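The complex appears here minus one protein chain, its other protein chains still in place.
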Amino acid sequence: MGLSRLDNLYRQMILEHAAHPHHHGTLENAEHQLELRNPTCGDVLTVQVAMKEDKVSDVAFSGSGCTISQASASMMTDEVIGKTPAQIEQMVMTFSKMVTGDSKDNIDDILGDAAILEGVAQFPARIKCAMLAWKAIYQVIENSNDESSIGLMRHDEL
Amino acid sequence: MGLSRLDNLYRQMILEHAAHPHHHGTLENAEHQLELRNPTCGDVLTVQVAMKEDKVSDVAFSGSGCTISQASASMMTDEVIGKTPAQIEQMVMTFSKMVTGDSKDNIDDILGDAAILEGVAQFPARIKCAMLAWKAIYQVIENSNDESSIGLMRHDEL
Amino acid sequence: MVKKMNKQLIEDFPILDQKVNDERLVYLDNAATTQKPRAVIEAVANYYYHDNANVHRGVHTLAERATAQFEGVRKKVAHFINAPSEQEIIYTKGTTEALNWVAASYGRTFVKPGDEIVISYMEHHSNLVPWQILAKKNGATLKYIDLLSDGQLDIESAKKQITDKTAIVSVAHASNVLGVINPVAELAKIAHKHGAIMVVDGAQSTPHMKIDVQALDIDFFAFSGHKLMAPTGIGILWGKSELLEQMPPLEFGGEMIDWVQLQETTFKKAPWKFEGGTQNIAGVVGLGAAIDYLESIGMEKIESYEKSLIASILPELLKITGLEIYGPLDPAKRTGIISFNLKGLHPHDVATALDMEGVAIRAGHHCAQPLMEYLNVAATARASFYLYNTIEDGQRLVEAIRATKEFFKNGIV
Partner (left out) sequence: MVKKMNKQLIEDFPILDQKVNDERLVYLDNAATTQKPRAVIEAVANYYYHDNANVHRGVHTLAERATAQFEGVRKKVAHFINAPSEQEIIYTKGTTEALNWVAASYGRTFVKPGDEIVISYMEHHSNLVPWQILAKKNGATLKYIDLLSDGQLDIESAKKQITDKTAIVSVAHASNVLGVINPVAELAKIAHKHGAIMVVDGAQSTPHMKIDVQALDIDFFAFSGHKLMAPTGIGILWGKSELLEQMPPLEFGGEMIDWVQLQETTFKKAPWKFEGGTQNIAGVVGLGAAIDYLESIGMEKIESYEKSLIASILPELLKITGLEIYGPLDPAKRTGIISFNLKGLHPHDVATALDMEGVAIRAGHHCAQPLMEYLNVAATARASFYLYNTIEDGQRLVEAIRATKEFFKNGIV
């Protein structure tokens, strides 16, 4: 079988996102920011958010990482713009269930293009990579009363 | 087989020594004294020694213990009186080798009646019991420059 | 039923099918360590034959399999003792390490000069010396709860010893000498009323009865795998997460670490922050198999079987003149541990004689020297039963004791 099974994980769209990530960089008008580390591999990811009328108006991410974490971050940024904190919370939960193989209910509706990361469920070691950016946006939203915050990703959470 | 094998350990002479130990009690003219504990079973044994012209002139032991430790102490006291420190050292070494199954060379010559404890070698769990008194006299002799000393038996020594 | 359950069971324990000194082995040293069913031994072997890898950090297939098993057992243990979350389940080497960690981490952090630590006279050294050392380090006082004349914990004494100065109460759930079961839920209430935490040494209870740390309403609970059919080298510390979160880790390196810089390090959260270095992964797998085995029978059933066993053996032992039994005689109040002495005979001699009859018991102070002093004995003999022991095993014990008396009759008086 060999590498052919990799196609389930590294779908073309994922490779493209990783090679040319969307919203990569920094925001000038960032109101909230969070840096997360994945202690397993040393990846650091910073997510910045601007809000308008209780919705995410802009988002950016920076930092290096593997194909999965970069693509996941890129897709996340595409999907969260214009969403309310409650909607984002639901997205993160849905994404988490999808990549841990718990449930695929409504993934296309709720996650949009990011539903393509469904294949991660077959690669348990990579769940953390896929989750990193979603975990970050979740914590940003949770802490959005604070001006800025810094946190540590732990492999055991979510 | 059952208890018949016990005869190898509990020879009649041993049972008699244990029931009616020799030199059991305390010395009035004790010059050296040592208390040893066997941490495995809680036995405490005190050995007292009086010396004359660099020989053991009198010896006594007190404390409770199992049949083997009491009998061994009783036999030890019989054998060491009149002996020099060097002789006693040799006796202890010979006794140790005998009960650990290392060597039976000259046990009758060197140990006298105490050679009957030879059977202990087949009961490894009881070696410490048999050794306690011999270990005590050895330490008394070694420390005989001090006025009095107290020490702890450790199962790992000798 | 009891008899049938047992006949099938014994076949699961190949070690019991052997002769010792030409007699069929009767293993009655279960309070020291228990035998392992084939299912546990094979779970460990199969782990090595198929899945062995280091856990957590691996990306490859074996590492994922090993990690899933390793973390899966945490869930199983949480369920086994009814802990609210598997994140409160810390892997340790055994009860001793678990209790030491509570003393060294929680204790050294929170016990203040003048505080009191309360234990009982029946504690195993592992639930005594760590508190002695802690008391010395932090300037606290170590106090002891008295026992009633039948060996039960004196609850009136507990009420006196536990005061507003008390920081920690730590007591064995079941004694490894007296076999008595202690009222830890009641003690926990008293402790909490005074603002103290309640630590429970579950080494001798967990193998024999259903544990529910929430129903007991305690704060820490420790037990050893090897005493409940699991491999050696694995044990559990359970603690309330509010407490675990406040405790500093004690062993540094490996998976417990979050982020290391040259002069600073941050740690993971509990339970991982306590698990420094590569853990006893195969031991964890074996612990999971042992819990499966015990639960397939049912802890309630195990408890009632052992009680019926003791109920049938105790009267036979009591018929032996010159035999003294320590601890309460009511089987409802005790586990399958029977400590005794034969008048005029040292327990070491008794144990050697019984070994010649193929009956394996222990003799000594059982790591409970203060209790020996309290009972005013140098040592005791101890027969301890488990699930795979039968009424015949009890009869063999009784016969061997009788034969021993006979043998020594003409020796010492």
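As written, the chain order gives the labels A, B and C, with residue 1 at the start of each chain.
Please note the rule applied: a contact is a pair of C-beta atoms (placed from the backbone, for glycine too) under 8 Å apart; a residue touches a chain by one contact, two chains touch by 3 or more.
Keep in mind it's a predicted model, so treat the numbers as computed, not measured.
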Among the chains presented, those that the missing one touches = A, B, C
Given the contact definition stated above, which residue among C:84, C:139, C:195 or C:253 touches the chain not shown here?
-> C:253
Of C:82, C:241, C:265 or C:390, which residue touches the hidden chain?
-> C:265
Residues of chain C in contact with the chain not shown = 14-15, 18, 20-21, 25, 27, 29, 32-33, 35-36, 40-42, 44-45, 48-54, 57-63, 93-97, 99-100, 104, 124-130, 132-133, 142, 144, 224, 226, 231-234, 250-254, 257, 259-265, 276-283, 348, 351-352, 354-355, 359-364, 367, 369-370
Considering the entire assembly, which residues of chain A contact the chain that has been omitted?
-> 1-3, 5-6, 9-10, 15-16, 18-19, 39-44, 64-68, 123, 125-126, 129
Positions on chain B contacted by the hidden chain, ascending = 37, 39-40, 124-126, 152, 154-156
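Criterion: only the chains that are shown with their structure count from here on.
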What chains do chain A and chain B have as common neighbours?
-> C
Report, in whole Å, the distance between the mean C-alpha point of chain A and the mean C-alpha point of chain B.
-> 76
Between chain B and chain C, the Cα-mean centres are separated in Å by 37
Would you please write down the residue numbers of chain B that are in contact with two or more other chains?
-> none
